[in-house]
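One chain of protein is taken out of this complex; the other chains stay put.
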Amino acid sequence: MQDVTTEKKEFTPNIVAFCCNWCSYAGADLAGSSRLSYPANVKIIRVPCSCRVNPTFVLKAFQQGADGVILCGCHPGDCHYVTGNYYTRRRMALLFNFLNYMGIEKERTRVEWVSAAEGQKFSAVMNDFVKTVTELGENKRLTDLRVKEGE
Amino acid sequence: MQRIGVFICWCGSNIAATVDVKKVAETIKNEPGVVYSENYQYMCSENGQQLIKQAIKEHNLTGIVVGACSPRMHEATFRKAAEEAGLNPYMVEIANIREHCSWIHKDMDEATEKAVILVRTAIAKVKLNAPLQAGESPVIKRALVIGGGIAGIQAALDIADAGFEVDIVEKNATIGGRMAQLDKTFPTLDCSACILTPKMVDCAQHEKIDILSYSEVEEVKGFVGNFNVKIRRKARYVDETKCTGCKICMEKCPSKKGLNTFNMGLNPRPAIHIPFAQAIPNVAVIDPEQCIKLKTGKCGICQKFCGVGAIDYEQKDTFIDREYGAIVVATGFKPIALDNFNEYGYSDNKDVITSLELERLMNAAGPTDGVLLRPSDGKHPKVITFIQCVGSRDTSGCGKPYCSKICCMYTAKHAMLIREKYPDTEVHVFYIDVRTPGKNYDEFYRRAVEQYGVDYIKGMVGKVYNENGKLMVQGSNLIDNEQITIESDLVVLATAIEPEPSVRKVATLLTASIDTNNFLTESHAKLRPVESPTAGVYLAGVCQGPKDIPETVSQASACAAKVIGLLAKDKLKTNPCVAMADENMCNGCSQCANVCAYGAITYVEKEFRLGGGKTEVRRVASVNPAVCQGCGACTVTCPSGAMDLKGFSSKQIMSEVEAICKM
Amino acid sequence: MLKIAKERLNELYAKISESMGLFIPIKKGGEVNYHVWGEGKEVSLETLKTVKSPKNMFFPQTENMMKFKTEGKNIEILEAGIRKQGDELKPFVAFGVKACDYKAIEVLDKVFLAEPVDTFYQARRNATTIVTLACSKPEESCFCGVFGIDATNPQGDVSTWLDEKYLYWQANTEKGETLTSLASELFEKGGETEVEAQKTSTKAVLAQLPFANLDLSRFKPENLNELFDDTRWEEMSEACLGCGTCTFVCPTCQCFDIRDFKTNDGVIRYRCWDSCMYSDFTLMAHGNSRTTQMQRFRQRFMHKLVYYPSQNDGLYSCVGCGRCVNKCPQNLNIVKVIKTLGGKKND
Partner (left out) sequence: MKDVELKMLERAKALLESGEVARVIGWKKGEFIYDPAPASFETVDELKDFVYNWFCGANLSKYLIQASKKEGKTAVFLKPCDTYSFNQLVKEHRVKRENIHVIAVECLGKFDVAKIKAQGVSSIVDVEVQNKEVKVKSFGGETVLNKPEILLTKCETCQKTHQVKDEEIILHDRPERDVNRFAEVEKLEAMTPDERFAFWREQLQKCIRCNACRNVCPACSCVKCVFDNPASGIAAKANDDKFEEQLFHIIRAFHVAGRCTDCGECSRVCPQNIPLHLLNRKFIKDIDGLYGEYQAGETDEGKTPLTSYTENDIEPTDAVNGEAK
């Protein structure tokens, strides 16, 4: 029993967050300047708009050892590019549903809308996502074993 | 062969306190392709930039990564520095090791490790960067100001004075906004109308200013320098070009029971009306909800009496399309609805009023001709209690979490004016804190207390109730630590202010971001306070955050300065990070055009060489780089990957993904 | 000759598996392919044609060749050869290989074991003991006889025959003997009569098969140019999708591509099957050497029927297994090519 718990404690998930430049990246900046902490294993990739995120990037992240992937964009209706996040919403709803259908844990993927003013939300979302993925454990279903060679 | 230089900034102790910057710089030295890695206290400083420039030249760098604060802060700075050193500015990538690392993590090892990963990720990206050249687009030398309050008026006047055409779009029948409703202004107590109306007149008379009152923005297309705006001119049923403002129609109109919105509904007004005496334009408008003719088809009295034949019941909304180089948003504010504050008895008691209603009651042009009479029985109130922070600084969810900023000062003003005019009146003010930062503000407040004997009570009001026709204000006095009840004739609520609700639509049209309180977000709180994140869109007045008249006017002038700076240019550099289709891979399927919000994608038939001397004509996509805004929606829609985004190419992002996933 | 009752075959598999890997046709996900045997696996020796041919065992779909790491200008080789995680290649048994597929291994040997020797392939070949299995129920897509293969009498280290009751077992080589000795207690003697009877009856069926008499006479090196220039390639290939099905189910196709994969700790260089039917096959800096699907289609069949035999003493690199006949999505196949171009007798 003890082994199991220590193992779980030691696991820190690798989280990739795609953030749109105008809202969510700025929201993450605000979380930073407000010193609202979230775990260091959340790492952010800046994209102009959440609609730039190709499902391939999401899968690539899982291949490369990510345990969770989250997309953050402006709130629907507030997209800097007018309609970009509407497409994101449809694409990811379908993609995530599909991954779930293939037996890949649905909790590993998420879309959140975080505005430039929501530093607090950004931090809360990341903390929550890390918690969820930590409980899930390591991504074993959608990863490339070769990547982890040599570890 | 790539020669990458890496520059790790300490940001004083902002980064260096949590990230071992020297270790980061050292570790990165071993990365393939990195030929130079350095750390420095302030990379953005003159010396820091010099260090970068020197390294670019000395080490022949092909790309640089700066590990520093957010790219939203200094990306432009470092790009400029690189350009000055002869490196294409788009060969610069920023690793955000401050906002996304040092400021949120406490453990030095952890933060240092993350900083290394973030820098590696930026290196992975910069290796795939390509030099980009910014294109040029012309600037339409005309500005649009949305909102005709003091902010919009000031911005329009300043821009017009610099020689540029300005249109003011105002949704109400007159410009003037909230300031026109005010009686006196703090801290100088000069008459609001006296200082505002001349400006309104200036606007009307300025040859460069076109006032489009009773109008709303319907649609915005385009981008900085080239906005295409569709404006709805609402039917006012009065020909603006004919109406002389004689007001005979107002006298004759049989439907006189409408709420005078300008007077906060404190008195009635006719269906056809001019909002107030100094309205600009001084043209009548018919309220279609109230007009008998428009509702039933019978009446038409005003038309009969109008000497110039200005009345037109058939008038319809019309639309005009105009082009602008810049847009100023100055949509202003309104007091919040008090539905959530039953404890103050606002809806049950006529004599519980808001501060703005008090302004009208004290205004010489108001419903009582400036005599302070209480609404219920028209008597002089002898005891007046002011309640501060009604809905402001409220974290319960009923009101607003922010400070409305103006209430402390205008309440002091009200108290003072009442005591001045009616010295026999007893004035109490319940407050949480009195906030008076600003030139001559605290002095002003002290005058209210010391010179005018206003009774300031530190404490909150629990409830206001009516007992035998008297308003009982029950609250706590925190200084004396006691519960008190004040029998009052009039209660004035310093109601919180919120952005005018129409701002949401405007923000959506302009793709300007809005915060949780519906205030428009500025690009940077300190460095770019009047610019919205959308290029070419500027923010003035309360739409951006609570502020008083002096601040609003300053911000409006600042906006104007920004707009003038923009319009003074003949051409703008365009963002080179735009989409581009690889013709050799494009299927011509049109899916990309279906998702393009800007109509930037068109198709051409092109001949391609196949093997064996054969050719083939194919339909392929072509992106107009001046119209493309670089969102990337098309890139994901494109199944063949023919569509890519410069500066954020699929290869670059995948390379970042690879690097960032490596623990 | 030895024999083993069918119901005891699992014991035989278990015995072999104790010391060697055992690859055998197993039904998984509804399809029968060679997989490593294990308790509870659904072995299907009766299946005439596995989807993937046994070449997979010597020339796997993908195979790591080396691992290396670069730091600055230095390259450090971490691992080379077929070893994975430092393991030596364990000897294994390829069980149930049909005569056509066994012949196919000979075709592959001529490519991979000729100088320069493909050591990856060689190591796997050396580690294998091949147990063949005679066909008793050939079907209409079979035409191994055209290439002189006797489906009833396959070679290999051990030859076997299967009927309703027994698997008959005949060791042919030293390796075969060794394998037999591993499980000698499971075998009993006998079966010659049954095997002979099966051979006779199967041969009768084989002679009746629709493709039993395909004429290959025109596929000779001296006809190369004429065949190459034949105008009928165009119509034969017009429905070709350019997929790799025929190549990947083919027991003799041997093309591969070498690619790199970045890991957290360096680079894995691996090879994987490639298909001459693919538009990016042998992609070079200047582009593709064959730009149309007709050219790619022609290449494949010319290679099987003309180029390869011209370099290997007339040995065709088709063994008539008929997998492509069954699997081509659009029903194009080598039989149609042979019938069109092979010779007069086909008309």
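For reference, chains read A, B and C in written order, and residue numbers begin at 1 within each chain.
Here is the rule we go by: contacts are C-beta pairs under 8 Å (C-beta built on N, C-alpha and C of every residue); 3 or more make two chains touch, one makes a residue touch a chain.
Being a predicted model, the structure only gives us computed values, none of them experimental.
Within the full complex, the chain left out of the display is in contact with A, B, C. Among C:T70, C:N126, C:S184 or C:S279, the one in contact with the hidden chain is C:S279. Of the candidate positions C:M1, C:A14 or C:V51, contact with the hidden chain is made by C:V51.
Of the residues in chain C, those that touch the hidden partner chain are 28-31, 33, 51-52, 61-62, 139-140, 208, 210-211, 235, 238-239, 241-245, 247-249, 257, 259, 261, 270, 272-275, 278-280, 283, 325-327, 329-332, 335-336, 339. Chain B residues in contact with the hidden partner, per the touch definition given at the top, are 584-591, 594-595, 603, 616-619, 637, 639-642, 650-651, 654-655.
On the side of chain A, touch with the chain left out of the figure occurs at residues 55-56, 59-60, 62-63, 76-77, 83, 86-87, 89-106, 109-111, 141-146.
In this text, only the chains that are shown with their structure count from here on.
Distance from the centre of chain C peaks at B, each centre being the average of the chain's Cα atoms. Of all chain pairs in this entry, the one linked by the most C-beta contacts is A-B.
We define each chain's centre as the mean of its Cα atoms; on that basis chain B and chain C are separated by 71 Å.
Annotation for chain B: residues touching 2 or more other chains are 658, 662-663.
Residue positions 65, 147 of chain A are each in touch with at least two other chains. For chain C in complex with chain A, the residues that touch the partner chain are 67, 78, 261-266, 268. Residues 70-72, 262, 264, 287-288, 291-292 of chain C are the ones touching chain B in the complex.
Interface of chain B with chain C (complex): residues 30, 32, 610-612, 658, 662-663.
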